[in-house]
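A single protein chain has been omitted from the complex, and every remaining protein chain is retained in its original position.
For reference, chains read A, B and C in written order, and residue numbers begin at 1 within each chain.
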Amino acid sequence: MKTAIVGASGYSGEELVRLLLRHPQAELAAVTSRQYAGQTVARVFPKFGHEPRAQTLRFSEPQPEWLAKMADVVFLALPHGVAAEFAVPLLDLGCQVIDLSADFRLKSPALYKEYYGHDHPAPELLPKAVYGLPEIYRAEIKNASLIASPGCYPTSILLPLLPLLKARLVKSTGIIADALSGVTGAGRKVELEYLFAECNESARPYGIPKHRHLSEIEEQLSVAAAESVVIQFSPHLIPLNRGILATLYLTPEKQFENEQQMAALREQIAQCYQAAYGQEPFVRLLDGPALPDTKNVVGANVIEIAWRLDPRTGRLIVLSALDNITKGASGQAVQSMNILRGFPETAGLG
Amino acid sequence: MKTAIVGASGYSGEELVRLLLRHPQAELAAVTSRQYAGQTVARVFPKFGHEPRAQTLRFSEPQPEWLAKMADVVFLALPHGVAAEFAVPLLDLGCQVIDLSADFRLKSPALYKEYYGHDHPAPELLPKAVYGLPEIYRAEIKNASLIASPGCYPTSILLPLLPLLKARLVKSTGIIADALSGVTGAGRKVELEYLFAECNESARPYGIPKHRHLSEIEEQLSVAAAESVVIQFSPHLIPLNRGILATLYLTPEKQFENEQQMAALREQIAQCYQAAYGQEPFVRLLDGPALPDTKNVVGANVIEIAWRLDPRTGRLIVLSALDNITKGASGQAVQSMNILRGFPETAGLG
Amino acid sequence: MKTAIVGASGYSGEELVRLLLRHPQAELAAVTSRQYAGQTVARVFPKFGHEPRAQTLRFSEPQPEWLAKMADVVFLALPHGVAAEFAVPLLDLGCQVIDLSADFRLKSPALYKEYYGHDHPAPELLPKAVYGLPEIYRAEIKNASLIASPGCYPTSILLPLLPLLKARLVKSTGIIADALSGVTGAGRKVELEYLFAECNESARPYGIPKHRHLSEIEEQLSVAAAESVVIQFSPHLIPLNRGILATLYLTPEKQFENEQQMAALREQIAQCYQAAYGQEPFVRLLDGPALPDTKNVVGANVIEIAWRLDPRTGRLIVLSALDNITKGASGQAVQSMNILRGFPETAGLG
Partner (left out) sequence: MKTAIVGASGYSGEELVRLLLRHPQAELAAVTSRQYAGQTVARVFPKFGHEPRAQTLRFSEPQPEWLAKMADVVFLALPHGVAAEFAVPLLDLGCQVIDLSADFRLKSPALYKEYYGHDHPAPELLPKAVYGLPEIYRAEIKNASLIASPGCYPTSILLPLLPLLKARLVKSTGIIADALSGVTGAGRKVELEYLFAECNESARPYGIPKHRHLSEIEEQLSVAAAESVVIQFSPHLIPLNRGILATLYLTPEKQFENEQQMAALREQIAQCYQAAYGQEPFVRLLDGPALPDTKNVVGANVIEIAWRLDPRTGRLIVLSALDNITKGASGQAVQSMNILRGFPETAGLG
């Protein structure tokens, strides 16, 4: 089985290269980058220099026809808006497409326009696209031709939240997601605000109160809750290379006013998570005193989840950590590819 | 006017040394540290090596009688529980005491016991102690003999919140304070979890849901709201040397359901902050698109505050940034000293 | 084939756990730690929590007899001096031992005493021990029962230097090795100087001019040069988690006073490295404008090497980068195990 990566020079593209170079069943047949066309992967990313394949594989200009000849599955690691331009012809040419941009994550073209500021470039594809969160949409991914791989913030919020909402253990109102992201979350953008000395020793909020990722988060939450869900989402940039830490503030449907009620609720939540993720290879449910820590998920296709009930405030606090370019982007995309192609889901991700 | 620092070898002690060495009206007459007794300040803290005073001033063993002879104002930069042992004799000996520990921050001995796990060592002093938040208790500080200088998290939460609560612009219920702290916030503790490689590339929550600082935060909020206030407080450790970034989630008393109501509320909040802090030398109210950033307050005795109304959720989000060992500890303590001794409030803090 | 790790709670022990958990031919049968005895690997190192083996494997007290029953190959990741206490009985009990400490790296007991300050605890084993630098001692490793795995600084200096010395392309006098190390290089020592806020935003030399690692570096260089070699070695601590960057200043045997001589020498050096390492899976010889960068070797069992002739000074400058706990410690130890046991040398290290 052959794969290609379109736009392989950014951070999620680079991570796809890393994962596919060592994948036991997928061959990395093509990588594209206008900027690096003609150069080997080993030259552009010295860290892969000891992989024989990286020494021979060269970046190409992105051409759909050629890509369709080279690969069965094509990953799009492109900026929002550009991805759709490739998805359309690649699908027509019979490829399976896994898109890491936001282009196909929403079902509603109107929502897309509200958050991205222009009409959707290929609204006819939106109904076809499957939201590539394997723990939630495994069955749909299996038969998809177009997978919209979720963003890093959405993954860190949706995976902890969806089972609770579906089980109606928490209210769908008043939800707050406070999240911290490492700097690769911004992509490999050459902008002043992402220079080392602007980020090191800096912690700062941004995109408050209406960040673009809200659109896909709320759309997915609304599906799970079977009603329209509006949440508060506050992203912050902190000096990590990789990692997202999300803190979710939730209100249980049932109040817990004494120890007994609290114990009962605790049991329900534990069972809910166990039922949802107890068998999932990439969800790490923490117990005991452990809390999520980004350093424990770096480079792994894993999300850590822990939670606490607070009897003083009546709230449920759920915490999650993941690597924004592995489980939050490229690892998850490879996980979807594994499902799509019938490989063991953990292949190449161990 | 002569000053002394008891416990000058930790991070807030070191910062007091820095500030007092260059203070135009206060002389640093004594510093104590059991560990470094006999050594010069210049030897223990090479960064002060070019200050003539640091070359001659030596660390001493901490002895109240001697300290009382050496200094008019004594700063206590000691662990919780130990500070009280020095405050009692120093006050008896006629010193003015500025305590940076939590020992005298609470009015209620019961609350102290609940959060610190043992009886208060000197409950008779609690009524005398003034909570050293100059922007709120300036008049009381002026006449105090014992100042309990606030903690770093409390300062980052109380200064943005108190004016809104007092003006009844926000509800006193449902308040959430999500906060990020640099590693010096933990003090100079030689523990595994604060090693470089355990903190670098790590973002992690801790002390959830009942951190000790809640006690002083809620006591102060309750005074302002004239009713008992319970909040949610979630601290996180991130890889900064210095800095706290707090994100507060608040519910305005009045809903804002259209543009007009929102504009009116915006105006009220702006006026509230302007009235409270417009003339304050150490509160930086951000306007326009600017949001707080810890890198803009490092080493300065300044808190940055910004806020946003979210029409989608009906919430008010307030953000603050400060340096946990300057405005969050030692700078604020020097600010209190300036008030206490009738110096210009900004003396030595410019 | 079964393996055990004695002292698995430090950074190189943790890295051994990571590598052995995913090794295709070696089973991790036992891990010891006095501090963590009884706890699972998943509890102590949450990052391995998604590995089934980590959920069941528990830390034990270190007992040689039990270890010899559990494992064929035992890795010692212990402090200097302690390792020998385990090596002696384990060898007697028939285990193969790979020691990551400095205890068996020197051939000379006198040199050991000079640098470590006490008599060698088991001098009779020194002649048996093989210095575990696979690219140099592959044949000896194959038949060893006791492998002394090299230190991180020595690896970063010896691999670039030995081929040049053996080929007599550079003088054995006047050699300078200036090296930078990330903080894990100091081990997981809970000491003030390795706290986050003491290392972050700090670059500092230490151990100048006579660092302990000089003993094994010079002993190995002397073997290669067939004469006694004395070098200058200056280590520096910089704020990285992992990584060593070494800059070596060398004098070519032949002067190069014109372009032609320089081109000839360049060719000789290139051929020397190509002959030595052209087929080595873990040595990355950089060409073109590329220079070593620690970020390109993190987590990989790889050393990057580049070099430059300077016609202005007549010197050859060689630069290397490696991960101090992978190629500089645990990865290299696993590489030795692979050789020892006849596995593909890259097994578990890809």
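In this text, a contact is a pair of C-beta atoms (placed from the backbone, for glycine too) under 8 Å apart; a residue touches a chain by one contact, two chains touch by 3 or more.
This one's a predicted model, so the numbers in the text were calculated from it and none came from an experiment.
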Visible chains that the absent chain touches, using the contact criterion stated earlier: A, B, C
Identified contact with the non-displayed chain, of A:51, A:103 or A:201: A:201
Options C:39, C:63, C:202 or C:268, residue touching the unrepresented chain: C:202
Touching the absent chain when the full complex is considered, from C:39, C:55 or C:234: C:234
Touching residues (missing chain, whole complex) on chain C: 176, 178, 180, 182, 198, 201-206, 208-210, 230-232, 234, 236, 238-243, 245, 247, 249, 291-295, 298, 308-310, 312-313, 315, 317, 319, 321
Absent chain, residues of chain B that touch it: 22, 43, 46-47, 49-50, 201, 281-282, 284, 286, 288, 290, 293, 295-297, 299-300, 302, 304, 350
Chain A residues that touch the omitted chain in the full complex: 11, 182-184, 188-192, 194-201, 239, 241-242
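Keep in mind that, in the parts below, only the chains that are shown with their structure count from here on.
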Centroid comparison with chain C (C-alpha atoms), farthest chain: B
Chain ID, smallest distance between chain and overall C-alpha centroids: A
Centre-of-Cα separation between chain B and chain A, whole angstrom: 38
Averaged-CA centre spacing for the pair chain C and chain B, given as whole angstrom: 46
Chain B: positions in contact with at least two other chains: 182, 198, 201, 239, 241-242
